[in-house]
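Dropping a structure here in structure tokens format, bear with me for questions.
Only a single protein chain was left out; the remaining protein chains are all shown in position.
Chain lettering (A, B and C) follows the sequence in which the chains are written, and residue indices restart at 1 in each chain.
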């Protein structure tokens, strides 16, 4: 794991700025003989593509991904897979006026201080556009998981956006793909939309909380201590731009629970151990239990807003900043497929790690 | 970064089980010529040592650390530093009856499934005892930071424990070291203690939330994307046993904020940029701003409780588990110095990374 | 360091097959504010480009490199630099007949056994074409070294090719760039050429030995044990396709020396320590002495020859193989700029590592 790379055996390095010629991902360590095509990856990219609905940025990017290496005759070869997405609708003129101004809440000031050099046309590396590369890489992970863990199903959705929060009593998994908010409650989606459009008209933006789940993940993934599955999932989600918090299972709420309330009691089911509850989020001691894996992360409100905020210029003089351009009023919406992609990458990586060190699970439960 | 190792340049590998002969940390990449002694490390270990007050486990461990390598004539040499803490009060007979039983909420079942082999005397690698090695390693990081970032001050404290939550209007930094809960509000400590002792008498335990802060950290630490300072802090904290959530600055609450509320406006101060607020927790785009760095993490309630919980044995038969032994009613208390240690390790690592890639910060702000 | 990546802080991942759409390198960890252009990289690529003289393959590749990220306004930004070289003259029809046949001396059979899938159009990942990406990455390293170690001069040349060996008494550094063999003895070049052309007409090929040197490298680069500068140089050179041996200073010949003969005695010069000889190749205990760093590596003869060799097909039946196509009779010639590039990458990486851990050299010699 290094600065722009994640993963142990299935390693993803993303590269590229929002307004350079292209961006992409270098994916090393994929198993061979996984059927893979640009079309299959495009399916996932289209889920996060901007310009699709009025609740996301109106930037029109084709986000067409090309596979430059590592696939031959429609199958992975086991060598590095290079994914490239060309930037086609950059309109970098929108950004000329911020070359010497630091937008509050943005990485402008920290990049300037650290590097003394930044691609000020948009967010550079900290742009939400970087996540397109992750989604494409996640598509590769999903294709490999289809072979290695056939029953695995990864699903992300929104659970909160500003004042709106999901009423879990109305949770409807089938609704998720049928509204613009990936909301598991189709009946509430219009209310969320009205709320968001009002914020947008007020030149404001809003944060969001996303939950990503994996059903059918085998028990035994992860490891103690620094290889905890929780650790890698936390790092994966926190590495997404604008994410400021990550939790597993009960998460932060675990601080308020007692040990009797938090214990997931264990029973013997027909196919192995079962649990009375899932406070652990499917992970005990860093290792998956076989239950549903549950991760949540919070995305801060889009920092690019039309409401003026006080700031300074590189020469230290004071100014006010209004961030024009085409920005998501809630960048969290597009973080849903990104979170799914990160879950896919982490699970595949841990499947490979587990197979490498151990082969098959070692412990039997039963007579 | 691998399974039992964290850090890029300042790399810490912990090893050892709670009831084996010893545990410790292998620390590679420390700068040379840092004054270091076992006594200095002991200072930090004593902060997390069990048996010190009645709110933590009564296990009596000397937790005496030995430096086996990498230090010569009281100074680090730049070669690997091996730290060893011998286990002296193991009483492993306490654990004999759980050799074939899975304690709910513990890693017993997942270790069994994954490895088919576990050191069932206590928690093995998932025991809170593993954190002693981190605290010792953190002591090395602090000694190095004293040279490299002289003004840096790392401070952790509890902000919640079950129903108890810190009243921030009474925040008193000086109180932290003067009560058993590392609580920045000495007047409330007796109430917290009464609450905890009542839980303990009820054979229960409770979770906690810890906040760890760093003042005086230089701007420019961190990097975009996967090297985000947020990412490494999240991974560091989440890797601590029993931690289930991590957040930076506003954290999970950012999901509920608007962009106008969340923006930290920027001013020019006498010594450089200043901010009107610190919703970002001192990190923008993954890179430190120079403000206070603020991380919180949640520790789940101790799973070892005297209240019976239903479970199964390795042969699949049903049983009830009461976890005897000497356990913390709130393991979160001892997580405070652990969180501080992880903060120290991550900041030193990023200081070295920054110096490696860039040398000095590059960007000037001002006329 | 992983399968397709080398370097600790300056990390290069190469990707791409010889006959896919493109190949390239993902370069992470480059310092910011290094002047960089595609033209500057092209200069180094042109040195290894095929088709330039009759002693190398007649494949005509433009080998035009594009910089897709990490450079803005002509300067590196400190973020990942993506280099892409499109394959334009692939003629993959030349390779159709070897889809199911294993060429002796090639990786065909091992790729087949391992992956069950290979891009049989040329050598895939094991093609000499992969080294173009290294040369481009090495160009970035050189640009960064120009800033960090201004006096450093990297120079590679051939010292042997089959029966031809360099007469060191006629060593002429200035001659290296003036003949097709990078031979530091211009007067012998015609003899080498006659020898090689005769081999080629006989449908044969030949091996080569290359020496790569670095003058002006600062003392103090490297580290003990696994971070030995020797180790990373050996790995860097051995990772080049067709390389089967690497040595530093006396190298393999050290086995035949006595301790008295091998000792480089030390004197105090005007600017610091000087040595009576350089048996060590500029590296003691894994750390550079400040003397010239000297590495040699052997490249095996090109396995693609027109002389028939016995082999088998994927179905196990016997066959004879004649490798048509356009191949270098001595692939070692083009390995010279590749070796230089690897030296540049390793030295930059160790400069950054050294700066990260230590800052400046710590030890003074003198009154």
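Here, a contact is a pair of C-beta atoms (placed from the backbone, for glycine too) under 8 Å apart; a residue touches a chain by one contact, two chains touch by 3 or more.
None of the values given here were measured: they were computed from a predicted structure.
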In the full complex, displayed partners of the excluded chain: A, B, C
Sole residue of C:85, C:208, C:336 or C:351 that reaches the chain not shown, by the stated touch rule: C:208
Interface with the undisplayed chain - residues on chain B: 2-5, 11, 13-17, 20-24, 26, 28-29, 32-33, 66, 68-70, 72, 75-82, 84, 114-119, 124-125
Chain A, residues in touch with the chain not shown (by the definition above): 9, 29-33, 78-79, 223-224, 352-353, 355-359, 362
Missing-partner contacts on chain C, residue numbers: 1-6, 8, 14, 102, 104-107, 109-117, 123-126, 130, 160-163, 199, 204-209, 219-220, 222-228, 230-232, 234-235, 238-239, 241, 243-268, 273, 276, 279-281, 283-290, 296, 298-305, 307, 309-312, 314-318, 332, 353-354, 358, 361-367
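Assume only the chains that are shown with their structure count from here on.
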Most remote chain, CA-based centroid, reference being chain A: C
Equivalent interface positions on chain B and chain C, same or different at half: same
Mean-CA-position distance for chain C and chain A (Å): 38
Whole-Å separation of chain centres (CA-atom averages), chain B against chain C: 45
Residues of chain C whose C-beta touches two or more other chains: 29, 32-33, 78-79
